[in-house]
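Apart from one protein chain that is not included, each protein chain of the complex appears where it belongs.
Labels A and B are assigned to the chains in the order they are written; within every chain, residues are numbered from 1.
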Amino acid sequence: MELSALLLQVLNGLDKGSAYALIALGLTLIFGTLGVVNFAHGALFMIGAFCAVTLQKLLTLSIITLDETKTDFLGNPQKIRTPYVEEWFGTAAGQAIIDWAVPLAILFAIPIMLIIGFIMERGLIKHFYKRPHADQILVTFGLAIVLQEIIKAYFGANQIPVPAPEAFIGSFDFGQLVGFDPGQVMYPYWRIVYFLFAMLIIALVFAFLQFTTFGMVVRAGMADRETVGLLGINIDKRFTIMFGIAAAVAGLAGVMYTPINPPNYHMGMDFLVISFVVVVVGGMGSLGGAVLAGFILGILESFASMREVIEFIPGINQVVIYLAAIVILLARPRGLLGRKGVMES
Amino acid sequence: MLGLSRRDFLTLLFVLVLVAAAPILMNPFPEGSKFAQFNAGYPDLMQRFVIFGIFAVGFNILFGLTGYLSFGHAAFLGAGSYAGVWMLKLLTINVIPAIVVSTLVAGVFALIIGFISLRRSGIYFSILTLAFAQMSFALAASVLTPITGGETGLQTALNDPRILDGAASGTGNIPAPALFGLEMGHSWQVKMGDWLWTFNVGYYLSALVLLVAFYISIRIFRSPFGMMLKAVKSNNQRLSYTGISPRPYTLAAFVISGMYAGLAGGLMVSMDPLAGAERMQWTASGEVVLMTILGGVGTLIGPVLGAGLIKYFENIFSKINDNLLHQWFAFMPDGLEDFMVTIIHPFVGKGWHLTLGLMFMLVVIFLPGGLIGGLSSLYNRVFRRSKAH
Partner (left out) sequence: MSAALEVRGVNKRFGGLQALDDVNLTVEEGRIHAIIGPNGAGKSTLLNCFVGRLTPDSGSVMFHGQSLLGIQPHQINQAGVSRVFQTPEIFSDLTVLENVMIPALAHRDGIFEFNAFKPMSRETDIRQRAVDVLEDLGMADKIDMVAASMSRGDKRRLEMAMGLVQDPRLLLLDEPTAGMSRADTNNTIDVLRHIGDSRGITMIIIEHDMHVVFSLADRISVLAQGTVIVEDAPENIKGNAKVQEAYLGGAH
């Protein structure tokens, strides 16, 4: 096995690891602050992705004009579609806006995800704080089904491709940068963007918790909710906001993931199961653990899909995450960075 | 009677009557009537009712009594299914070996997975079982193709060896699974006026197995063993200071519920000798959790009802289409008719999952004890009120 191949696998693992880490981070925030196991979190990721789809559809809404000089194959005048944005901002600017639909969708998705998060928490989740974890799992699981069925009803069951901006199409020769021959370690630009974006979001969340008073109270609440409540601080309001933030993090992870993997309505469930494994492997309630486990499992999965590895252990690529989860949980009862007494009864 | 208290015996009797008369009860509407769509007395649907009933009853022994929430029970259903098909292929087309062996194979499988998973509790246990099941699913669909038939699934074939009943002739039709010559697919139809009832061999075999399985579950619930399991759920720590080792109790419960799942798998392939990997997927595990919760966790009869209800909705709701809706609302003025159809449309047919999701949310929000819990609290309220007056 060559060194360049190893490097390529690490890189390949980063983008999936980033998605796992972002979803797991949100899950852990919700679990740590509200004590709620949110099975609808994957659906939030999926809704984020569909924010990008929606924005792209909105941007390409077109005026239809008839060009009498040309005819289509039926002999009718040719219809010309001109997106409104091109009409308003001129052709060049309009095309650029459409081209940058995915990054623009970040701005579009943040308010939407926050609102969805607030509604979810106020309308449903808050009634489940004191209910057993099994009830929380079931009600959010039901919600996840409802959300994905709604998306399916509007957008259909097929994957919807949403391209990255043209500037990011193509690959970066990462190998050459570190001294390999050209063309050996090619890495798509957008995946670099995704990784950097994920790191930025993770850093922002940690900084927010670490350096703001708001974050300090939330962290204190995560450690000991009752005591902080006794101090006369309105924890509930802050926790609602945290839920919104967690929803936004999942949503943004979804928005940016669309060029890597065209979204469909059940992508949330697919990611949720693995994200839960990630959270548990990281240790329930540990933010750092969630991020760490996300990247470890993402990279591990990528390594296991190497041809050399599969030839050696057939099928390992399918099971490596679960296998790792089993080994880690047996060796470390509370996951990588878990605290004692969380979620054990 | 049968070592049961009067009340439990009546419960068993109730289930007996329910499953025995199901072909009639499930077909309350005359053939060809507007509501015939709601009839559920078809052999394959009724078979699913009772087979998933067995699955849920077994799951309840683990989850309902010990509180250990397994997300991986589909693995045992799948293992049982594969074992069952292999018995039909290798031994005989008679379903008895298939049913027995699938139960045993699932039991061994559950012993291994349970032994490891039960080293942890809470959500860590749930995730361990999920991980094992997902691994089984992934392997069954890929590397284990020689044993499992991969994505196409495993099924009986004309040239199977079937060493006990000779066969392997390579001509004619693939023999259908049977009980000493009585084919599972065989049905008698009885027409009473406008009503048509179908009595199916496979259904009644499954129903019989359900009754035995249900009876065993009642015995377990009422035994000292069952009480220890309830104690595990209530206060696991205290139990060990009481001189009991909780681990073998939970492991036994895990293996028993795994065997129920394997039994259900064995019956499934006895009805339709085809086993696919998707039977092991986590959605299948989720389904049995939902059946149990919907009916009422830890209640005797709840899981049976939950299983029946979900399978009923799955089949009936998914069949309703716009034409049918227009027929139903034809008595209304046109505008209102279209409006009603538009409103209901997203919840039926392909959208029945939406109904399912909503149903779960409603049950969990308003009926934490499931249907049985809700009914019994209703009963208590009415009863107490009438007592007070």
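Things to note:
Here is the rule we go by: contacts are C-beta pairs under 8 Å (C-beta built on N, C-alpha and C of every residue); 3 or more make two chains touch, one makes a residue touch a chain.
For clarity, every value in this text was computed on a predicted model and none was experimentally measured.
Under the touch definition stated at the start, the shown chains contacted by the missing one in the entire complex are B.
Contact with the undisplayed chain is limited, among B:Arg119, B:His186, B:Arg219 or B:Lys350, to B:Arg219. Considering the whole complex, the residue from B:Leu154, B:Ala178, B:Met228 or B:Val341 that touches the absent chain is B:Met228.
From the set B:Val15, B:Leu45 or B:Ala252, the residue in touch with the chain omitted from the display is B:Ala252, counting the whole complex. By the touch criterion stated above, the residues of chain B touching the omitted chain are 3-5, 216, 219-220, 222-228, 230-231, 233-235, 237-245, 248-249, 252, 256.
We take it that only the chains that are shown with their structure count from here on.
Chain centres here are Cα means. That of chain A falls 34 Å from that of chain B. Across the complex, chain B meets chain A through its residues 69, 116, 119-124, 127-128, 130-132, 134-135, 138-139, 141-144, 236, 282, 286, 289-290, 293, 297, 346, 351, 353-354, 356-361, 364-365, 368. Those residues of chain A that touch chain B in the complex are listed here as 37, 124, 127, 131, 133-135, 137-139, 141-146, 149-150, 153, 273, 276-277, 280, 284, 314-315, 318-319, 321-323, 325-326, 329-330, 333-335, 343-345.
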